[in-house]
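Structure first, commentary second.
Every protein chain of the complex appears in place save one, which is left out.
By letter and in written order, the chains are A and B; residue numbering begins at 1 in each of them.
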Amino acid sequence: MASNTADTGHGAADAVHGSSGMPQLDFSTYGNQIFWLLVTLVVIYLILSRVALPRIAAILNERQGTITNDLAAAEDLKAKAVEAENAYNKALADARAEAQRIAAETRAEIQAGVDEAIAKADEEISAKAAESEKAIAEIRAGALESVKVVATDTASALVAALGGKDDADAVAAAVAKRTEG
Amino acid sequence: MEGDLAYIGAGLAGMGTGIAALGVGNVAANFLAGALRNPSAAASQTATLFIGIAFAEALGIFSFLVALLLMFAV
């Protein structure tokens, strides 16, 4: 701040010498400032328009491109994943159907085998049973016969022992009568 | 004597800076009031806000300049 009012009266002309006055209004420095400003602006303009701005624009474009590509790739991969999932599901369903078919077939086969075996077994069993029955009948017939012989013999012996007359025919008739009865 | 009058004038001109501050406050206050009513439109109007503040403030800077001229250059 100007302490002496007489000094301030001179104004801008001697501002370059004293600390009073505004350096902004010291017109003797204007040429200098304007010259260096124009040099600076031209230099900045050349640097920006030739080097910096194209480079930054390229970087931004490249990033935008990368992002777009990545998004597209991600979309692609997602579609592939969905496709794969569908294929997997389809394969799973196929496999399940196949398994069911095989199981049913196997079951049918086994059933058939079992049925056959059962039929065969039944047949065998019935054959065996018939055979056995026959054998049993034979044995029973044999036994009856033997019983008749033994009974006749025993009856004859008893009759003889009791002092009766050994009437073979009568004994045989009596035994036959008793055993049939 | 003339220089003393210049200082008085500088003081009067300095008041203009404060009056311009009223204008700037007015701009900001009205912007805020509008922005609170319609917040979705506020973001697109910040450039307009700064232009308004700049125009209001320029006049305050003019009076500040007059004060400086009276103090240092008259």
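One rule holds in what follows: contacts are C-beta pairs under 8 Å (C-beta built on N, C-alpha and C of every residue); 3 or more make two chains touch, one makes a residue touch a chain.
Methods note: contacts and distances are computed from a predicted model.
Per UniProt, the protein behind the absent chain is "ATP synthase subunit a"; the candidates were "ATP synthase subunit a", "Membrane protein", "Monosaccharide ABC transporter ATP-binding protein (CUT2 family)" or "Spore germination protein KA". Only one of the listed residues, A:37, A:99 or A:143, touches the absent chain: A:37. Touch with the hidden chain on the side of subunit B covers residues 47, 50-51, 53-55, 57-58, 61-62, 64-65, 68, 72. Mapped onto subunit A, the footprint of the missing chain covers residues 1, 3, 16, 19, 21-26, 28-41, 43-45, 47-49, 51-53, 55-60, 62-63, 66.
As a working rule, only the chains that are shown with their structure count from here on.
Each chain gets one centre point, the mean of its Cα atoms, and the points for subunit A and subunit B are 75 Å apart.
The residues of subunit A lying in touch with subunit B in their complex are 1-2, 5-6, 8-9, 11-12, 15, 20-22, 25. By the touch criterion given at the top, residues 2-4, 6, 68-69, 71-74 of subunit B touch subunit A in their complex.
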